[in-house]
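All protein chains but one are shown in place.
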Amino acid sequence: MKNSAGREIPEEILKKGWKPHQGKDAYNGTEFNKVGTRAKVINRGQESKLVGSLEEAIKGCGMQDGMTVSFHHHFRDGDYVVDIVMRELKRLGYKDIKMACSSIGSASQVVADYIEDGTVTGLTTSGIRDRIGEAVSNGKLKDVAVLRSHGGRVRAIEEGSIVIDIAFIGAPSSDEYGNASGKNGKNNCGSLSYAETDAMYAKHVVVVTDTLVPFPNKPSHIEGVYVDYVVTVDEIGNNKKIASAAARITTNPKDLKIAEDCVKAMVAMPYFKDGFSFQTGVGGPSIATTLFLREELKERNMKMGWIVGGISTPMVEMMKDGLVNCIADVQDFDTGAVASLGTDPRHFDISAAEYANPFSKGAFINKLDYVILSALEVDVDFNVNVLTGSDGVLRGAPGGHPDTAASAKCCIIVTPLVRGRIPTICDRVVTVTTAGDAIDVLVTDYGIAVNPMRQDLVECLTKAGIKLTDIKTLRDKAYSIVGKPDDIQFHDRVVAIVEARDGTVMDVVRQIKPFDIND
Amino acid sequence: MGKGAVMKVDPRKNRLRRTMMFASTQRPNLIRDPYLFAPDSLIFDLEDAVAENQKDAARFSLYHAVQSLDYHGLEKLVRINALDTPHWQEDVRVCVAAGVDGIRIAKCDTADNVRTIDEAVTAAETEFGREPGSTLLMAALESPLAVLNAYEICKASPRMFGIALSGGDFRRCMHTTGAGGGVDMQTARGLMVLSARAAGLQCFDTVYTNLDDLEGFAKETQLIKDMGFDGKSIVNPRQIKIVHDLFTPSRKEIEEAERVVIAIRENAEKGIGIFQLDGKMLDIAFMEGAERTLALAKASGVYKGDL
Partner (left out) sequence: MNIKKTAMAGTLESSDVMVTVEPGQNGIELSLSSPVIHQYGRAIKQTVMDTMNRLEVDHAKVTIVDHGALDCTLKARLECAVYRSNEQTEDIPWGKGL
């Protein structure tokens, strides 16, 4: 059965209860039940939740084979917590473990080994990279993996599609009662937004920290009332990789050109007025938009109202220079962002739920004016792939992409037309992560295309003298440079479901077939 | 006239060349993007950017890139190796075979150098079935001798469309460092513009290698523009906009030029040859300058009027 993005959803998936995607606003106005967890009463006899070892905490939580454990990804490529916890679970002999991560990547490659040997049999995550992605793409994971957006993950936890038995929350600092923070420690990460829903809905919560501080560790991102145990380790992560050195804007002329054209398009839209809101990513052209945005704001004596999302130093500097009123932080990428959060009252954090939960009474991004996103592939229907690479292997992340694209008044994709020999603009993306109905404008180094659904934007951009190109022309141009690609060959077996933010199926990922030159 | 070449007045010789950007043939990931930044001309380099033992590979890269990739109407020039190397003959052959628009003769010191290349180009045009005269030439002047021979070099072949100063090598020969704000190149620049104008050719200034000093670059560009240069060699896309902005007539200059042209025409119809406009004396001599301003404005894409 085909969904609204034109993707075939296999019978076997529909039989399990999954529904095909019907468009970004299909669930707007509907009601649903939140599902809480069975919880324990502790109102007497416990002055400290600190235990001497991870083993004690795991056993204290009643860990069993087949249970679901969860992790956040605020320590990014510098994370040690996933590795430490999973190795301990393996050591203690647990099997058939399901993992519910907000993202998982190069720092946790041991999970790839555990997928291959069957210790880990289930996975839901937003980002999936390196050997873990390869293991799933090669069919090594027993269950079908589920890829979710940041907002979708929150929804899934709250409505009970994800049931977390133990949430392991790595925290730069914690007191003995579980009030855990992304700051105040020796390896700070800034906000802990992606762990907050886990803390509230998991059956058990274990805080893993390398810096114990006196009670009460307030303000804290994780509230101690939800925490079962606190465990200390030597290091929760690699400082340099948790928050990289202050991000600098690219000098790559191509990225700069794309960024400049993007901002020109933004200026031509009716949303460009005093107090507008803005979100952008950390890719080359994405973060470079801040450079040109500055100039436009200064020239017009304008200010942005707020910036939301993953934060890096260029955004903090805009705030310091009075070009934006405040920053709503969901994740910190570099040391500049970490330092600013909480110290500057205009820079505060919000939970993943506040940020992007689609099943809420109105997340922040509902009010977002512009979001700038990148893409691995965009097809002629404006569907976007940020998940599978040029070899069909899982190596990306929906992240906040589907959430912000669907919510912002204007979603702009910035990307080079080709990357090496890979055409970014193509006939049909390998995997749909964000459907075309959420994508408004495409800015490449070879031209700008507007989704035909947005004739209003076609009008205002044309009026401003911005030359527009048909997306099919861009595709043709890409193919004329790199040649028309053959399709990647897959086996029939579905190895992952790409879940849309509302819980429906956006697309499926199948097991890759190795290339045989003699085919 | 070059031997055997059939020359007509070639409009390609006077095309807009405010920026001539060097592009490497050695590195494939740089070979297809340059046009995106819209310089007026591209110079594919077979000379200094290519290692000695990769000259052959660079030629194959050049040939196939020019044959397959779309450069969207940008002028394609090639800097070939100098005449004191064993490479220039094959360089000439591949350039003509590929159908590039013109060849930049590196380290061109004398008019004879130009004639030698002209002959080789003519032979190659015959060998590869290219229209005689379709390949233009320009000379890079990189030594005091070359600068002193500038006029002769310009006149040495009807294929010649311009001369360029190559500052790095020139300074090396002059034993100067560029201190004093470029005063060491003053005479060379002056002589070159004089020679080019006398010969009816274009004149281009040297590259500016300090990519971070955009202010210094702009200053130098303003200087050479005021001296009468037609354009500047570019090594990085960031420099392009600066040159184009400086070389593009301002709205004020355009309006003034329009008024001059209209006034001269109107007065001519009334039989008046000399008159006053805005407090200045004008006669027909001013027509050419005003028309040139409008032509430059049109070519730069900023003039949409009908004069």
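The letters A and B name the chains in turn, as written, and every chain counts its residues from 1.
Note that a contact is a pair of C-beta atoms (placed from the backbone, for glycine too) under 8 Å apart; a residue touches a chain by one contact, two chains touch by 3 or more.
The shown structure was predicted, so the numbers you read here are calculated from the model rather than taken from an experiment.
The omitted chain makes contact with just one of the residues B:N14, B:Q89 or B:S300: B:Q89.
Touch with the chain that is not drawn comes from one residue among A:E11, A:E31, A:E299 or A:D486, which is A:D486. Per the touch definition above, the residue from A:S4, A:S161, A:S390 or A:Q511 contacting the chain not shown is A:S390.
Although one chain is hidden here, its contacts on chain A can still be listed: residues 390-392, 420-422, 481-483, 485-489, 515, 517, 519.
Remark: the residues of chain B touching the chain excluded from display are 27-29, 31-32, 55-57, 59-61, 63-65, 67-69, 89-90, 93-94, 97-98, 128.
Just so we're on the same page, only the chains that are shown with their structure count from here on.
Note for the complex: chain A touches chain B at residues 251, 253-254, 256-257, 420, 445-446, 480-481.
Chain B meets chain A in the complex at residues 29, 32-33, 36-37, 69-70, 236-238.
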